[in-house]
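For this view, one protein chain was removed and the others were kept in their places.
Labels for the chains are A, B and C, by order of writing; each one numbers its residues from 1.
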Amino acid sequence: MPEMTLVGGVNAALAYEMAADDRVLVFGEDIGVNGGVFRATEGLQQRFGPARVIDTPLAEGLIAGMAVGLAAQGLRPVAEIQFMGFSYPTLDQLISHASRLRNRTRGRLTCPLVLRAPFGGGIHAPEHHSESTEALYAHIPGLRVVIPSSPARAYGLLLGAIRDPDPVVFLEPKRIYRLTKQEVADDGEAMPLDVCFVVRDGTDITLVTWGAMIHETLQAAEQLATKGISAEVIDVATLRPLDIETILESVAKTGRCVIIHEAPRSGGFGAEIAAVVAEHGLLNLLAPIARVTGYDTIMPLLKLEQHYLPSVERIMDTVYKTMEFA
Amino acid sequence: MPEMTLVGGVNAALAYEMAADDRVLVFGEDIGVNGGVFRATEGLQQRFGPARVIDTPLAEGLIAGMAVGLAAQGLRPVAEIQFMGFSYPTLDQLISHASRLRNRTRGRLTCPLVLRAPFGGGIHAPEHHSESTEALYAHIPGLRVVIPSSPARAYGLLLGAIRDPDPVVFLEPKRIYRLTKQEVADDGEAMPLDVCFVVRDGTDITLVTWGAMIHETLQAAEQLATKGISAEVIDVATLRPLDIETILESVAKTGRCVIIHEAPRSGGFGAEIAAVVAEHGLLNLLAPIARVTGYDTIMPLLKLEQHYLPSVERIMDTVYKTMEFA
Amino acid sequence: MRCVAQFEVGYTGYLDHELRVSGPLPGFAREPAQLIAAYRAMTSARAFDRKAINLQRTGQLGTFASCLGEEAIAIAVGLAMRPEDVLLPMYRHHGAYLSRGVRMAELLAYWGGDERGMDFQSVREDFAVAVPIATQATHAVGVGYAFKYRNEPRVAVCVLGDGATSKGDFYEAINAAGVWELPVVFVVANNLWAISVPRPLQSRAQTLAQKAVAAGFEGEQVDGNDYIAVRDRLDQALERARSGQGPSLIEALTYRMGDHTTADDSRRYRSAEEVEAWRRRDPLDRLRSYLLQSGAWTEADDEALQAECQEEADQAAQIYLERPPQSPTSMFDYLYERLPRAYAEQRKALAGPSDD
Partner (left out) sequence: MRCVAQFEVGYTGYLDHELRVSGPLPGFAREPAQLIAAYRAMTSARAFDRKAINLQRTGQLGTFASCLGEEAIAIAVGLAMRPEDVLLPMYRHHGAYLSRGVRMAELLAYWGGDERGMDFQSVREDFAVAVPIATQATHAVGVGYAFKYRNEPRVAVCVLGDGATSKGDFYEAINAAGVWELPVVFVVANNLWAISVPRPLQSRAQTLAQKAVAAGFEGEQVDGNDYIAVRDRLDQALERARSGQGPSLIEALTYRMGDHTTADDSRRYRSAEEVEAWRRRDPLDRLRSYLLQSGAWTEADDEALQAECQEEADQAAQIYLERPPQSPTSMFDYLYERLPRAYAEQRKALAGPSDD
């Protein structure tokens, strides 16, 4: 089995599906000859030609809109937005069209598109290159919002996304694009887009997170283990539709829940998870639901970004407080 | 004191502030000669001239971007987006610039703009004319998001918004634009943009809502009173920054909390309120926090829209369930 | 300064409102049957329009956007296209759908607030009405790309208003269609108003056709109230697109004779004189007078046609009004191919205890 990084998983999934299905087109800015600024599409244009791996003009609204047109025509467009910070011009097309095409036409037209974008901070990038605005996308009915946090899940979930008959926003945690390698079978096996993954079993507290924060959360869980605290870690993976059962089951077991995300706290997707637990799991709770998140500020430029991102320490502190609650 | 409708309150606030401050410019589509499709700007162009009351080309991105430019130049732009469903092309400017100008330049440039848009369903309008996507705006640090739900609050909060030194998204519940009249002193008195309003006192349960749903919520509260249930009703009014104290105080008193909004449930702003209560008010809770919301679907065309909107009945049902919880 | 590039915008009109004919007519216009077919379609579209406004006035339809005065464009688009082409319409030109086979009752359903209206039974690849202005323009790029990619001799036709040409989407689309030389025809129905905003406040460009210069292909103007001219230029543009010669932009000069929609009162912002002046250029009157004058059509034919079209619209209204409503739960049934279990409970709550 080949060893893959997370971005390697993305690349392998794209290559696999392009080879298997000539309806799959990949496009975006700098994704052709250059292979994408993160090399997610490396080698694809060489292999599949410029008609299927298309460098577009610099226009994100166009990219989203043409994806809708291609999808309605039965193709399988996979568009790349270079950074999430440049994805906002796509929102109109996603909200007004991609998410609605099927409903609007009662199934006559459909919109099986994938819009990929790297997201999150911590790579010392310039302004607007470190956003985590997944909550905006996750609030839109008709979309799926999927975030892989390991090479295997990047591969499997992206295949699932491309094959899904409905529009998928696929957000890639760029901070961990190359952080770890993992053996992943390049077997074309897709993963489901409606489940959370329990990535570490535990009994004392449930830590819920997604994207790059999985990394800090698992580190925290390991350190907590040495202090005798057994943390269960859930990778949400698909924010819409949300697999609340897996989260509620875990909280039913542990009685405590901490949600960790990079995005600003207020109105972040952690709120939805907290709300669901507060609505359906209240009686199981032994302590308040806590959130460890980015602050309600503008993501700082690189000199201060590490102060913005939730750290292992901040997670541990909150876990301690939650454990001590009585 | 003049009697005003909610949209009349908007119009009066605009007129007052334009007369008082010649830095105030009003612009958008059809807001000049036509006075806006809802007549919110009626009479302003006649009174203040086309240089201050400007019909723009049909381009919402332009409207938002030029507002940023005007604001940075020390003017007080008040832009109208004709319907919230057409506001998505403004998101890039709001997220990437309006909310950040002050922070990016450490206060050298600032962005005192107001972006007004009618929102919400129930007026039998065509597709895209019934949206409630306030949660998208409310997740953006650096913005204020304000929603009036009475003529007096429309007047006072809009004055507050125009005078605020930072960008404000001002969402007007169009379903109740003309529903009620109220005596409002046209005295230029602004209301604060960081408080929730307790619009009905009660002791048994806290109902939290905003915008047009205030109407159904107050109706529900009245009917509940006849059944011996005393409901406190909070109009959130400003979603960002959120006045959590007022909400927590009320829940501390009542022990029960139902949040009502028109927007789709998942990732709606109700989640944030539930999360805050679950984090800081857990011990006071006698029952799970419930949400009565629009469904996680596309707002239907007019034939079915009444099935989508939370009704008095749905609110009452949820209140009963919450009251009966033991 | 050395001149490095030069551009021209042409204008085509064959039959003006005083029935003066310029130049030799294109072939199709010399066949009375073809013109009569177009005139029938225009008349039918206008009857539909009248009926829809009536239904709206009597509370049986939602807000409706009338096509009054723009039927020559709508019908020319519909008739110039082949069934396998794809239409990406705005909300106004019902006649284009109708002449492509969409049924009146289907369109009424849509404007009556029933999603099934856009699940029409013919031309099933045509796009639904685009309400957010100009957003359909980039869809047309995708559709055109799909045709080109699959090597299909098909054309995407995207119709927009004058107001729509101010929006970035329009520009991004024409620019991309130029780059990839896509089989897309952009038709700008310039009816001089975008709700209350007159054409000069949309752009200082003397013509909207010249917007194509920015995208590196040709734009042209046509008399939008002259069916012959619109149809002729569309035929050429579609043929160019179909044979791999890339995109075109046609600005059709017309006038919105009615209010913007039934929710609008255009007397607030424009003069009765202006409306009256354009009434004399009514595209239906023009074609009818021309046909009557040519002898291929008689007053009796016309009376019969009017009655026929009225009848057709009445029947469509009947079908529309008698259609059983959708179940409220249908709002969940087309959200995704299969409803995710996360929303099953919401659907159940909406259905209520009795329902499914």
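One rule holds in what follows: contacts are C-beta pairs under 8 Å (C-beta built on N, C-alpha and C of every residue); 3 or more make two chains touch, one makes a residue touch a chain.
This is a predicted model, so every value here is computed, not measured.
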Worksheet, complete the sentence: Answer for the absent chain's shown contacts is A, B, C
Response to the item:
Among the options C:Glu70, C:Asp85 or C:Glu172, the absent chain makes contact with C:Glu172
Worksheet item: Quick one: which of B:Ala12, B:Ala72 or B:Ala117 touches the chain that's been left out?
Response: B:Ala72
Fill in: Per the touch definition above, residue among B:Leu109, B:Ala252 or B:Val312 touching the missing chain
B:Leu109
Fill in: On chain C, residues whose C-beta touches the chain left out of the figure
1-12, 166-169, 171-172, 175-176, 178-179, 181, 200-207, 209-211, 213-217, 220-221
Worksheet item: If the missing chain were put back, which residues of chain A would it touch?
Response: 29-30, 32-35, 37, 55, 57-62, 85-86, 89, 124-129, 265-266, 295-298, 300-305, 307-308
Worksheet entry | chain B residues touching the omitted chain (full complex) | 25, 51-52, 56-57, 59, 61-62, 64-75, 77, 92-93, 96-97, 101-110, 141-142, 144, 165-166, 194, 240-244
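As a working rule, only the chains that are shown with their structure count from here on.
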Response to the item:
Max Cα-centre separation from chain A goes to chain C
Fill in: Centre-to-centre distance between chain B and chain A (centres being mean Cα positions), rounded to whole Å
30
Worksheet item: Do you know which chain B residues sit against two or more other chains?
Response: 61, 85, 89, 127-128, 266, 295-298
Worksheet, complete the sentence: Each of the following residues of chain C touches two or more other chains, namely 115, 132, 168, 330-331, 335, 342-343
